[in-house]
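Below: one structure, written as structure tokens.
Here we show just some of the chains, and they stay where they sit in the whole.
For clarity, chains are labelled A and B in written order, and residue numbers in each chain start from 1.
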Amino acid sequence: IRVPELLVPALLGGLILVYFLLPFVTFLYRTGTADVLSGLATPEAQLAIRNSLLTAPVTTAIATVLGVPLAYVLARKSFPGKRLVEALVIMPLIVPPVVGGAMILTAVGRFTPLGSAAAAAGIPLTDSLAGVILAQLFVAAPFVIITARAGFGAIDVRVEQASRSLGYGPVSTFWNVSLPLARGAILAGIILTFARAIGEFGATMMVAYNPRTMPTRIWVEFIAGGIDAIVPLALALFAITLGVLALVQ
Amino acid sequence: MILELDDLTHRYGDELAVDGVSIGVGAGELVAVLGPSGCGKTTIVQAVAGHVQPSGGRIRLRGADVTDDPPEARQVGIVFQHSTLFPHLTVEENVEYGLKARDVPPGHREEVVTRFLELVDLPEQREAYPSELSGGQKRRVELARALAPEPDVLLLDEPLSALDRSLRVGLREEIARIQAETGVTTLLVTHDQEEAMSLADRLVVMDDGRVAGIGPPRELYESPPTPFVASFLGRSNALSATLADGTPPTIEIGGESARLPEGCEPGTVTGTVDCHVRPEDVTMTVGVTDGSGDEDDVLSLQGVVRRVADVGRRYDVTVELETGAELVAERAARPPERGTRVEVRIRPADVAVFDSENERV
């Protein structure tokens, strides 16, 4: 009888799996001892939940509407400067979120031309829900672009060519053929973007420390009350993320 | 001419993929473009369909210049090597797709779909999704989809290459039948010599972006204009020979010589030439005969059997001539054993002679 061939790598890999698993187990175990429902019933928690559930979907919608067309162009066309555009799409993933937040502040902060003009028009771009959305968008939009691009890339160009030769222009072909065929990848990208947006912390802390979203509220409560104080909100955030994930799978 | 390519040229970057190709396809004609992979034949299909904008030359459909028209403005049906059926639509919806774009009224659409599904012999599969079909069925639905809008030209880009061999021959017959029944003008692109010859009214043999030969299949097969056509269109033995002047001229191989058939002009070429002869035109007798008594109009060459390959329908016998050259002869009956000395006979009428510029003598 053969010895399992991949014993050594399986053991090494098992170590990191245990490390991934352990926090989930201890966290869920801890929730048993905390009063989750009353923790979520406080006005502050309610407001944070409402803010998060308002901003993350808007961010996801903007990222999808602007990002999916971009993904299609990147999957189908080559043009001068394409590599720069590709690098630009990946940059927000590479840049640490706090740095990203600082960068956004230099662009739309209260004392920048853009920021002061917007504030004068009654739409402050920092410390507002608009600021939260801007922070989330910068950090989370690349996910739907990259995933949708892979989805479009996996479609045989000849299927689109067949549609063209059957009398449909590029736009109708996109709606009739490309979009339905890339549906799975686009949905996956939307979920990733939503998950990243609703959990966004670093950039949001910089751009919009107020009004509180669930992640920033967790931080504030942690400072005030330690680990037990944040279990209800952390569990709720975890549940929302998993729920959206499960909804589509 | 329904379809005309006029001096079509295309380069990808520095690579010249198609180099001054001119082809015309008449109403109801099936023209096959045959060549090895990379010869530029797929680029031609893409240019005709409008998916590639050629670097130079013109494409005309029914006399109208369509070179700058987008694909959807050309009345062109296309079937690719791999299935491009829309996986999220049923067979019926796939076939109907092109009719919708052409504003055929819904009631009439259903009728047309029925007619074309019957044409390809798949009336039962109407509600099926492409994933439920076999490879051969997919092919037939694609033919129906491409034909339903009644295009000016049907383009077939290696339509059978991705299929198993057993399916291939059956579908070849189907394509022949469907093309005959609909009378659609067709441009077929393939690397398969048998497929091209058996389907085509006219054949275009491509070599490295250029037309190497054009004409009826049998004519190209029997008197190939270039060595490339001789060897790509069926198998061919290449032998080096000496051409001597005369009326008609004579060719000489390994000390044996024979007169070329009447009608060959002496021309200006003498000296070393390339001779191509097909394995089925080489006859073989066992044993050494004295070549001196031979008729003047047959080349009799001595050799030894080096290898016998039994391919079922026939035997391929490889003979090493005394000159050192090797030559394959076909035999239907049991061939001589390896090592047997044989005499190989070639009729000059079966030989295609090319000069050093690859021009047919």
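Quick note on the criterion: a residue touches a chain if its C-beta (ideal position, glycine included) is under 8 Å from a C-beta of that chain, and two chains touch if they have at least 3 such contacts.
Quick caveat, the model's predicted, so the values are computed rather than measured.
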| item | value |
| --- | --- |
| Subunit counts for every protein chain kind in the full complex | A x2, B x2 |
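Everything that follows uses one rule, which is that only the chains that are shown with their structure count from here on.
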| item | value |
| --- | --- |
| Where chain A and chain B are represented by their mean Cα positions, the distance between them in whole Å | 55 |
| Residue ranges of chain A in contact with chain B within the complex | 156, 158-159, 161-170, 172, 176-177, 180-181 |
| Chain A contact footprint on chain B (complex, rising order) | 49-51, 70-72, 74, 76-78, 80, 82, 84, 86-88, 97-98, 101-102, 145-146, 149 |
